[in-house]
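What follows is one structure encoded as C-alpha cells, with my remarks underneath.
This view holds just a subset of the chains, kept in their places.
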Amino acid sequence: MAVLDPVILFFVLGVAAGLMRSELRLPAPVYEFLSMVLLLAIGLKGGAELGRQSLPALLPQVAAVAAMGAIMPLLAFPVLHVVGRLKRADAAAIAAHYGSVSVGTFAVATAYLTYRDIGFEAYMPVFVVILEIPAIIVGVALARGIAMETRWKRMAHEVLLGKSIVLLVGGLLIGWAVGAEGLQPIGFLFFDLFKGVLALFLLEMGLIAAGQLGSLRHHGPFLVAFGLGMPLVGAALGLGLAAAFQMSLGGTVLMATLAASASYIAVPAAFRLIVPEANPALSLTASLGVTFPFNILAGIPFYHHLAARLEGGL
Amino acid sequence: MPRQVRKLVTIIAEAALEGMLLEDVEALGAHGYTVTEARGKGSRGVRAGSWEASSNIRVEIVCDDRTADAIIHHVEERYYRNFAMILFISDVDVLRPEKF
C-alpha cells in the first residue's frame, strides 16, 4: 500500500473517538440514510453489469456460492457449541452470522480494489444477495431442528423483505433494467459520492465497534479467537471457490472477503424474532467488535496477498 | 364530559419487537397505541439507539382493565424471558371512555 486509504482512516477515527468516550455520533436517521445509499449503489452497479452477462452462465456460480453460505454455519456450529461451550441457540446464531455477509465489508473491499485499480467481476453484488439467505435458514434449523413449529412464514417475510435485501435486489433490478448508461443521471449520488458516503458510514461503524469492545471482556477470549479464526476459514473457502471458477484477481479478493465477513444487519434482525433465546450481545460482539475491524484493517489486504499468490501460480 | 378511569400500559422494549408486539396488542383488544423512539439502559446493558439493533421503542396503550390484564399476561408469557423490555401500569383519567 503506497498510500493509506482515507476510507479506512474514518473507521479508525470512529474507533478512536469511541474508545476515548467522545460524544461524537452520527444521528441514527443519517446512519440509516447512508446505509440505504450504499446498498442501493451496490445493487445498481451490479445490476447494470448483469445486463451484459448471460444469466444461465452464472447459475453454477450462484449455486456454489449459496452452498458455501449453507456450509459455513455447519462448520462453525460444532466449534461454537462444543469447543466454545456456547448454548445451542447462541452457537447457531453466531454460526449463521458468519455464514452470511457484511455489506459494509464488501463495500470497503470494492473501494480497496478501485483505489488500487484492480478490476473485478462486476456482478459480484449478486453473490452478496445470494449469501445473505442460506445461512439464516441453516442457522435456524441448527437452533431448533427442522421438524419444529418455527414460524417459517414470518422468517421468510423478515429475511426476504428486510431492508437490506429489498434495497440490494431493488437496486439490482433497476440497474439491470436501465443499464449502465441509463444510470448516469443518478450516478452523481450513487457512484461519485460512494466513497464519501462509505467514509461517513465507517466513521459510525467505528463508533459502534468501539462500543462492542466493552462487552468483549465479559465474553472471554473464545469469542475473540473465533472472530479472528472463522474469517480465515471463510476466506480459504472463498479463495477456493474463486479459483474453481477462474475468477479475476479482484473477484477472488471479493469472494474471499464475502466468505470471511459476518452479517450484522439481516441475520441479527431475523434471529431476534425467530430464535429470540439467542443472546444478540454474543453474536454482535464477535461480528462487529472483532471480525468487522479485523477484515477492514487486516483481512482484506491479507486476502489480496493470498489471491495474488494464488494467481501467481502459488 | 364525565371522566372515567382507564389503564395506561407503558412498554419499553427493543425496537426489533415493534411489528410483533403491536400486532399482539391489537389482537388482544386495544383500540390504539402510541409509539415513540427511545434509548436507555437496563439489565441487558446500554441500548444507545445509534442503530437499529440498539434502539428501543416506548409504547403506550390506554385501555380498560381487562385488555390491560390480557396485554400484561401475554407480554409476560411471551416476551419477558428473551427480550430487553420493561412494562409498567398506571391509572389515568379519560374523557371518552368508550374510545379505549
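Labels for the chains are A and B, by order of writing; each one numbers its residues from 1.
Here is the rule we go by: a contact is a pair of C-beta atoms (placed from the backbone, for glycine too) under 8 Å apart; a residue touches a chain by one contact, two chains touch by 3 or more.
Remember, predicted model here, so these are calculated numbers, not experimental data.
Asks: Given that a single representative of each chain type is displayed, how many copies of each does the whole complex contain?
Replies: Here the complete complex works out to A x3, B x3.
By our rule, only the chains that are shown with their structure count from here on.
Asks: Measuring centre to centre with CA averages, how many angstrom lie between chain A and chain B?
Replies: Those two chain centres are 34 Å apart.
Asks: State the interface residues of chain B toward chain A in the complex, per the touch definition above.
Replies: Touching chain A: residues 14, 16-17, 20, 44-46, 48-53, 55, 81-83 of chain B.
Asks: Which of the residues in chain A end up touching chain B in this complex?
Replies: Contact set of chain A toward chain B: 25-26, 28, 31-32, 204, 207-208, 211, 215, 264-265, 268-269, 272-273, 276-277, 280-281, 284.
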